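Complex shown without one protein chain; remaining protein chains in place.
The letters A, B, C and D name the chains in turn, as written, and every chain counts its residues from 1.
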Amino acid sequence: GGKEGPAAETQAEAPKQEFNIGWSIYAGWMPWAYAEKSGILKKWADKYGIKINLIQVNDYVESINQYTAGKLDGVGSTNMDALTIPAAGGKDTTVLIIGDYSNGNDGIVLKNGASMADLKGRTVNLVELSVSHYLLARALELSGMKLADVKTVNTSDADIVSAFSSPDVTAVAAWNPQLSEIKAAKGATMVFDSSKIPNEIQDLMTVSTATLKANPNLGKALVGAWYEVMEIMAKGDAKANAAIDQMAQLAGTTPENYRAQLKATYLYYKPQEAVAYALSPDIIKHEDAVRQFSFSKGLFGPAATSVDAIGIGFANDKTLGDKANVKLRFDPSFMQMAADGKL
Amino acid sequence: MSTLLSFRDVWVEYGEKVVLERVSLDIEEGSFVSVVGPSGAGKSTFLRLILGQEGPTRGKVLLDDVALKPECNPDRGVVFQRYSVFPHLTVFKNVLFGLECGAAPFTARLFGARRKAAVEQAMEMLDAVGLAHSRDAYPAQLSGGMQQRLAIAQALIKHPRILLLDEPFGALDPGIRLDMHALVTGLWQERGLTIVMVTHDIHEAFKLSTRVLAFDKRRHDPHAPHRFGATATYDIPLERRSGASREAAIPSALLPRPSEGAQPTQAVAIPSIS
Amino acid sequence: MSTLLSFRDVWVEYGEKVVLERVSLDIEEGSFVSVVGPSGAGKSTFLRLILGQEGPTRGKVLLDDVALKPECNPDRGVVFQRYSVFPHLTVFKNVLFGLECGAAPFTARLFGARRKAAVEQAMEMLDAVGLAHSRDAYPAQLSGGMQQRLAIAQALIKHPRILLLDEPFGALDPGIRLDMHALVTGLWQERGLTIVMVTHDIHEAFKLSTRVLAFDKRRHDPHAPHRFGATATYDIPLERRSGASREAAIPSALLPRPSEGAQPTQAVAIPSIS
Amino acid sequence: MTRLVNIRPGRAGRIIAGIVPIAILLLIYIIASDMRHTANPNDKVLPTLGAMADAIARLATTPDPMTGRITLLADTMASLYRLGVGVAIATVTALVLGLILGVVPLMRATLGPIVTLIAVIPPIAVLPILFIVLGLGEASKIALIAIGIAPYMTRDLAAYVSGLPVEQFLKAQTLGANSWQLAIRVALPQLMPKLIESLRFSMGPAWVFLIAAEAVASDIGLGYRIFLVRRYLAMDIILPYVLWISLLAIAADLILHTLSRKAFPWAHGDAR
Partner (left out) sequence: MTRLVNIRPGRAGRIIAGIVPIAILLLIYIIASDMRHTANPNDKVLPTLGAMADAIARLATTPDPMTGRITLLADTMASLYRLGVGVAIATVTALVLGLILGVVPLMRATLGPIVTLIAVIPPIAVLPILFIVLGLGEASKIALIAIGIAPYMTRDLAAYVSGLPVEQFLKAQTLGANSWQLAIRVALPQLMPKLIESLRFSMGPAWVFLIAAEAVASDIGLGYRIFLVRRYLAMDIILPYVLWISLLAIAADLILHTLSRKAFPWAHGDAR
C-alpha cells in the first residue's frame, strides 16, 4: 500500500530483460526516434544486456495512460502530466532525464489582438488540463488576470490548426508543431509564449520507479543513448544537420519547420546542465507552481483534499507535499553518471 | 357495339427476345375478353400494353382510334394477382384514394362537403363488393378474397372504361373464387365495363367471358426459343352461348389434361392474324 | 387395420384462448384422413399435435399406444403450403438432404459407396414425382406445383409412416391440382402410407380420402369467442364409396355456398366425442 | 432427449439466463479491480464500484461551483441536443432524398452516384474541412452527426422505395395519382416504418460521431467529459459515463421501436 511506499513495489518487481518505452511526436522527443533509427539506442541497450522497444503513440495522452496502466515501463512526458496522471494514480514515477524545457514551443495566439490584455473575456481553444492550460493560467496571472477572465473550449491537439482557420475561433493556446502553423496564419499574433516562464514546462523521460530500482541498467542505457544523440546534435556539423533532417522527417514536417521548433526548445544538451538545474532550488519553485495549478483544477482526483496529498521528491531528500506519499521523484543520479562519463 | 381497342401488327421485344409478334385484333366496347395461354406466352405483356405500362416495340395500340400513350391513366383500371391494394391504408381509405387523387392534385386530401360526397361514394362502392363491415381493417387483416374485392372496388370508383385483371383469382380458394365470379359478372353487366382478364384457368375463362383469346407461339425454333414470339392462336367468340355450351366450346388443345372436360365439338374462330 | 394414432380428450389452449377442446379419436394405419373446417378452427393445430411441433395442454396423443414426444421425427413427414423446401439447395440436394442427415450425424454429407446408393435412391424418388429433368434447378426456378412435388419427394425419402399435409395444394392452379391429386393417391396406395391432410377444399377432401374430419366450435359465446375451442364436429368414413357417391356424402353444412353442389342425402357418422 | 433447438426457456428462465453473463462480467471486473487495488491503492485503471458510485453521485448531484450546473445533467442535455438535432436533420434529409431517389428514376440516375460517393467517405477523415466551413460551434458537431448517418439512411430508404411493388405505383396512376401524389401518398407512408428502422440502426454510428465531435472541440457534453477526464485517466468517471450513454442508447431504441409499433400498426401485423 501507499504507506509502505516504493519499497513494497520494489520487492514485487523482478529484474527483466525487455522494456517498452513510449513516446509521441514532439520537438523535444524526436531525438528518441533518431536514437532508435540510427541504432544508438540498440547499441546502449546491448551494452547493458537488455532490449528496449521504443513505441510511438500517436496520441500523447494515450501514451501516458498506457504507462500509468502498466503497459509501458517508461514514457516521454511533461512534468505536469507526469504529476497528474501516473503520480496522482499512485504509480511511483522517477524522472530519469530532464530533456528540455519549452522556451517558446508553447504559446497563446490571438486574432485581432496585440497583447495579453486583449485576451480578457475571450474564448480560448486549447487542450484543457494540459500544459497549454497551465501556460494560459500563468500568462493570465503574469498579466494580472485570472483563469475566470476567459472561457476555455477543449480542442483536440490534432485539430487545433483547422480550428484556428475557422472564423469563430479568435484565441488559442497550443504547442508545436501546431503553434508554428497557427502563428503563420494571416492576422495571427502570438501574445505570450513559454519563453516567459522558462523551465516550468519540461519534457522528461519518466520511468517506473519500481522498474528502475530492479533494473538500473534500463536507466543507464536510456541516459547513455540520449546524451549520445545530444552530443551529435550539439556539434552543429553535417552529421548534426543530417540527424536533425531525419528527425524532421520522422515528425512528418520539413527540416526548416523542425529547426524552428528546436529554436523554441531549450535542450539541455549537456548532462551537467540538467543536473545543475535538478539540484538548484528553482526546480522546487517551478514544480510547486505546476502542482498548485494541477490541484486547483482537480487533477489529483476526488480523494486528494490538499495540494500536499501527493509528494514530489527531489535530489538530496528534499520534498514537496506528503513525504509519506512521494510518487514523483526527480532523480538526477543517472544524468550525473553521464556527466561523469561513467556509463 | 363499337371497337374500343385495336392492336395493329404489334410486336414486343426485350433485346433479342421476341415476346409478342404480329398481334392484330380489335376489342369491342362492353366485351369481356379472357386471355389464356401457357406461362411465358406474353399474356401479362399483352395486358401491360393496354394498361400503358409499356409501349409496343413495333406496331400500334389504339384506344378510340387514338394511339395509346405508354402511361397508366384512370380510364383503364387494373387488378393484379397481388400488391393491388395499399397495405398502409384501411379498406375505406383504399377506396377513397382514387377520389382524393383526382380532386386534390396537391394535397391529395379532401375536406368539407367534397369529402362528404366522396365518402358516400366510397361507402356505396364498398357495399357493392360486400366489404362495408370491414371498412376500418387494414389489408393484412383481410383474407385473399376480400383483398381482391377491395382491389376491384378501388379500381371501379374511378369509373374506368376498361378493367384489366391479371390472374385476379389465381391465389384464391375455389369457394371464394365462385363468389368473385358472381361479383365480377354483376359489376360488368351493371356498369357496362369492358374487361380484359388474364387467367390460367381455362374453365373460368369460358365461364365468364364473351370472348377468349389464347396466346401461344405459332413457330418454334428449338435452338433459339426466344427467336419467335407468341400471338393470339385461338380467338373464340362466346357472346351467344351459355352454360354447358360454353364449356363445350373449349378446344381440347387448351385443356390442361386431355383426360378431363369436354371434347372440341365446335369449329373455333380463326385468329385474326393479318 | 390397426389403430396408429389416438387422441384422448385432447385440449389445446394458448393462454386464455381455447383452440381445441375434448378431441378424442383414433386414426387407423393406412387411412387417408382429410381435415376440413373454417379458418381458425384449429386444423393446423391438430396437425401440429401429430407432427410433434407442440404438445397438448391436456389429454394425450398416442402413437402406437405410446405418448408422442412433442418433437418432430422422421417417422412423420410433412408438407406445408409454403416454405417446405430449402431454397438454397437444388432439387436433387433437397431430396438427398434426408438421407445425408440420417447417415452422417456430424458432417451431414455422404461419400463414396454410401453416397452412390443415396444418389440412386434420390433419383428414383425424383422420377416418381416427375422431377428428374429438373434435378439441378433451384426451388425458386420451379413452379408452385413442382415445388410441392419436390416437398413430397423430400418427405417420402425418409419412408415416414405418417405423411402430414397442411393445405399442400392451396396455392396451386386447378390444372396442376389435379396432377397432384393423382400423384398423392398413387404414392399413398403404393407405399401404404397413413395420410392426414388439411384442406380448405371440401371437394378435394371428399375426392381423395377414406375419412373426412370437419373441425368446428360446438359451443359459442358471442361475448368471449375465445372461451370455447373447436373439435371434430363431423367424422365421415368414405372407404367403401367411390366417385359420385363420395360427392353425395358431403353434408350441406360443409359446403361453401348452399346454392351449389349436392344436397346431403346421407346420414353422416356421428363424431366420436367421448 | 429433447433436441437443443427445441428447448425454450419460459419467461422467468429467460430473464435469469440473460442476467447470468452480465453478472459474470461484473464479477470479473470486481475481482480484477480488487487485485489492482491490493497492489496499488491509488490505481486509476480499474476503479472500485464504490469509487465510481462516489464520482457519479458527485457529478449527478453537486452543482459545478464555476457554472452552477449539475455536470452530468448539463453534459447529457448538451449531448442529447446535438444528437437530436443532428439525427433530425439526417432523418429529414434522408427521407426527402430517399423519397425522391426512390420514386423518380431520373433523380436516382442523377443523384445516386454522388450520394454513394459521399456515403463511403469516412466522415472523421474530413473533420478539418467541416470545422473550417462550419466553425467550431454546435454547427460542426451537428453536421458531423448528420453527414455521418444521412447518406447511409438515404441509400437505405431509396432502395426500400424502389423495391416497393411496381404494381402499387401502376395502380395509383390508374387511380389518377400524379408523381407528387405517388410520392406523398403511396411511397411516403410506407416509408415511415422503414425510416424508423433505419434510424434505429443509425443511432449507434450517431453516438460514435457525437463523441468524436465532442472529443475534438467542446466545452460540455458526454463525449467532452470522457475525453477531458481521460487526461488524468479518471476511469471512475469514464466508466459510469459509458454506461450512462449505453442506457440512453437502449432507451432511445426502445422509444423508437414502440413509436413504430404504435404509429404504424399495419407494418407490424402478420404479413400475409
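Note that in this section a contact is a pair of C-beta atoms (placed from the backbone, for glycine too) under 8 Å apart; a residue touches a chain by one contact, two chains touch by 3 or more.
Only a predicted model underlies this, so the values are computations on that prediction, with no experimental measurement involved.
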| item | value |
| --- | --- |
| Partner chains on view for the chain not depicted | A, B, C, D |
| Full-complex contact with the absent chain, from A:A45, A:A69 or A:I97 | A:A69 |
| Options A:M145, A:A188 or A:L250, residue touching the unrepresented chain | A:L250 |
| Among A:T78, A:N154 or A:Q178, residue touching the chain not depicted | A:Q178 |
| Hidden partner chain, residues of subunit C it touches | 51, 53, 71-74, 76-78, 80, 82-89, 97-98, 100-102, 105-106, 108, 138-141, 144, 147, 151, 154-155, 157-158, 160 |
| Hidden partner interface residues of subunit D, rising order | 3-5, 7-9, 13-14, 17-22, 25, 45, 103-106, 109-114, 116-117, 119-126, 128-129, 132, 152, 169, 173, 178-179, 182, 201, 204-205, 207-208, 211-212, 215, 223, 226, 230, 233, 235, 238-239, 241-242, 245-246, 249-250, 253 |
| Positions on subunit B where the hidden chain makes contact | 69-71 |
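What we mean here is this: only the chains that are shown with their structure count from here on.
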| item | value |
| --- | --- |
| Innermost chain, taking as reference the mean of every protein Cα atom displayed | D |
| Interchain centroid distance [CA atoms averaged], subunit C/subunit D, Å | 48 |
| Subunit A-subunit C separation of Cα centroids, rounded to whole Å | 81 |
| For subunit A paired with subunit B, centre-to-centre distance based on mean C-alpha positions, whole Å | 84 |
| Numbers and ranges of subunit A residues touching at least 2 other chains | none |
| For subunit D, residues contacting two or more additional chains | none |
